[in-house]
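Handing you a structure now.
One protein chain is absent from this view; the other protein chains keep their places.
Chain lettering (A and B) follows the sequence in which the chains are written, and residue indices restart at 1 in each chain.
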Amino acid sequence: MRGHVSRWLTSAVVIAVLLAFIPMGYAQQKLKVGFIYVGPIGDYGWTNAHDVARRLVEQQLPVETLYVESVPEGRVEPFIDRLVAQGAKVIFTTSFGFMDGTVAAAQRYPNVIFAHASGFKRARNLATYMADFYQVYYLNGLMAGALTKTNKVGYVGAFPIPEVKRHLDAYALGVRAVNPQATIQVRWLQDWFSPPKAKEATQALIADGVDVFAFTEDSPTVIQESAKKNLLSFAHYSPMYKFAPKQVVSGELVHWETIYLDFLRKVLAGKYSADNLQDVDYWWLLAEKAVEVGAEPGMMINPLFVSRLKAATVKTADLGTLSVYDLVQRRIAQMSKNPVAFDPFAGPIKDRKGVLRVPAGQTLTVAELTSMEWAAPGVVGPWPGEP
Amino acid sequence: MRVGPSVRQLGPFRIEVGQPSGAWTLAVSAVAIFAAFIAAGGIFWAYGVNPIHAYAVIAHDVLVVPGAFPEIFRSTIPLLLTGVGLVLAFRAQFYNIGAEGQLLAGAVAATGVALFTPIRGPMTLPVMFAAGFVGGALWGLLPSLLKLRLNVNEVITTLMMNYIALYFVSWLVTGPWRGPSVRGFAYTDQFPLSAWLPLIPGTRIHWPTLVLGVVLAAGCAVLLARTRLGFAIRVQGENPEAARYVGINALRTTLLVMLLSGGAAGLAGVGEVAGVHHKLLDPNQVSLGYGYTAIIVAWLARGQALATLITATLFGLIYSSGDVMQVSLQMPFRVTSVFNGLILFFLIGSERLLAYRVRWAPRRAPADPPASAAAPHRPSGEEQWE
């Protein structure tokens, strides 16, 4: 029996070793592009949006894509190693937490092109990119300010980090531009994806009298939960209109493919190489069509709410008195130009403690936007790290 | 492990009684893993990947691709340290499920030293390891006291302590310990360079932790086999009644075992923050479930501290295989959960075969590990961690 077992083991090992040396794959003509995701593709939020874009890229460009999902922060480097071993020449890492790992990998693979989403460290072969929502949140805020009856709008935030704070502040500035009495009530989840937490945070806001919701969480939970009480909401990231067609007013949609297509076209054309990315930072907004206002592609505002938005009027410094609906349209037009004719963070802006954050006649730089910690006036609730 | 009378009635496998258990254990486990591979092959097949091709790719990309092989040991390190500690605990019949929390406690203690004490220079790392050991040990203290004083089931209390640690770390990194330099993200600041563990050049293996793990495994093997404490642990684990007769202080033994076990997990936590992350961050990103996997590592090692060297490496291999499935075969990450679940089921399912084997039997071949030779029998076959 012992002899039998060891014979069996020996042959198994031999087979395994033989298999291991079978040459794999074949010569690839197409450019291989790797994507490293922080969450599961099935999250219907951030990672899902990147994957939708990846598939569009594969359809439209002569490239082959590889992806890895749910990658823990500490393991981004080994996964980059494996993607490079698979022949990836361009690698996108799609989470802030991957920053240091991507920087290290970029040093180790000087001939591979890297691009890191939402970070701020670049190198000759490492670019950064972000499709940011702050303008869209401002526009959502304008609508929310007009639609709230309790003068309390809510925001369910994922983490109290600059990205979410920036969106929240833009949203709050929009709300206050239309409705100076309104407050913006905040709850934090300390989680990017957690339906149970998002649900109870929504309920806590409902109990506080909030009647319009916006959020940063990778599921439609806030929409579904507020819709049960027939309360209004703005969708986040993915097309969520169908989760509450009677209550979703508008929202934010992302088109990562605009950035990926542009970047990869320039790589294919030889314009971007592993040598000239030091200053390549995509900070793409409405004007570049990287983001869209709406809860469903092509539908900017749910038709059910158009008449109410047209009925509400607002007085502005630059455009005079007009309906909120028109204001939204004008602001979109202003922000769809390059350079923009309007910025939500145009001074003077004081934070909720009364400290002047943006002097009159100025706007914020990208660096200031991506490190924003202060809370806009009207924001009520905990604000960890408030300066 | 069932010994004594039950062996008599065991049908066709009776013939095998008395053979060395090590080889048999290896053989049965290998067959179980092989069977799991066949079952998992069904999943590959369902995804339209030829299973043979799939395993060939995995073998190639885990073992042969440059730079891939050392990666196995990166997950082996925490599993080894934690697993060795758990072997000790399980030998003393203390079912510590709380390694995950003890690991986190070690990580917290090390972070505290690295960021919030003035200790810098060559002493930083040793002090961090010492603090991590103490942190892990303290985290295991409450469950062991409850067990000893009030006979509260330690499986449950240690499991609960994991969650408490998880929320504690989460609170630390979003609250008081959040670094001023991290742009508002939920991290501490990065450790000073003197708190970074050195790596083996060309790899990401933080070798001091690996060395520590190997030394600890060897040390625990010696401890179990050759020392009074080891004798006490074995006797108490296998026959608490007998332990009382020979005057073994159960309180002292269990406390020592639990301190060692928690401390070892704490060391693993130090390795993760000082060797991989260089900061404290979201608890789920720190431990990656190592504390739970280590339970399986220890359990597969079947009471032998040195065997964790093999079982921890096996799981490092399985982790790496999971990575390869995702990258090289472009499969969803949940495939790895299915794969690992299947392997586990087959491994524990094969326990039945092993149950017919006598490993710590009275009449043993001289080649047997001395650790088990003197161990008295347990009165019955109802213990769980065999």
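Going forward, a contact is a pair of C-beta atoms (placed from the backbone, for glycine too) under 8 Å apart; a residue touches a chain by one contact, two chains touch by 3 or more.
Rule of thumb we're sticking to: contacts and distances are computed from a predicted model.
Asker: There's a gap in the complex where one chain should be. From "ABC transporter permease", "Putative adhesin", "Outer membrane protein beta-barrel domain-containing protein" or "NADH-quinone oxidoreductase subunit H", what does UniProt name that chain?
Answerer: Its record in UniProt gives the absent chain the protein name "ABC transporter permease".
Asker: With the full complex in mind, choose from A:Tyr67, A:Phe133, A:Tyr171 or A:Phe193 the residue touching the hidden chain.
Answerer: Looking across A:Tyr67, A:Phe133, A:Tyr171 or A:Phe193, the contact with the absent chain belongs to A:Phe193.
Asker: By the contact criterion defined above, which parts of chain B meet the unshown chain? Give residue numbers in ascending order.
Answerer: For chain B, the residues touching the absent chain are 2, 6, 9, 43, 95, 97, 142, 146, 150-153, 155-157, 159-161, 163-164, 167-168, 170-171, 174-175, 292, 295-296, 299, 332-342, 344-345, 348-349, 351-352, 355, 380-386.
Asker: Please identify, in ascending order, the residues of chain A that touch the omitted chain?
Answerer: 40-44, 48, 187-188, 190, 193-197, 199-201, 203-204, 207, 219-221, 224-225, 228, 238-239, 242-244, 381-382
Please note the rule applied: only the chains that are shown with their structure count from here on.
Asker: List the centre-to-centre spacing of chain A and chain B in whole Å, with centres computed as mean CA coordinates.
Answerer: The separation of the two C-alpha centroids amounts to 38 Å.
Asker: Applying the document's contact rule, which stretches of chain A touch chain B when the two form their complex?
Answerer: For this pair, the touching residues of chain A are 1-2, 5-6, 8-9, 12, 16-17, 19-22, 24, 40-41, 66-70, 72-75, 77-79, 81-83, 85-86, 96-97, 120, 159-162, 165, 190, 370-371, 373, 384-385.
Asker: Which positions of chain B touch chain A when the two form their complex?
Answerer: Listed in rising order, the residues are 15-16, 19, 23, 27, 30, 34, 52, 55-57, 59-61, 63-68, 71, 74, 170, 174-175, 178, 183-186, 204, 272, 276-277, 281-282, 284-286, 288, 323-324, 326-328, 330, 332-334.
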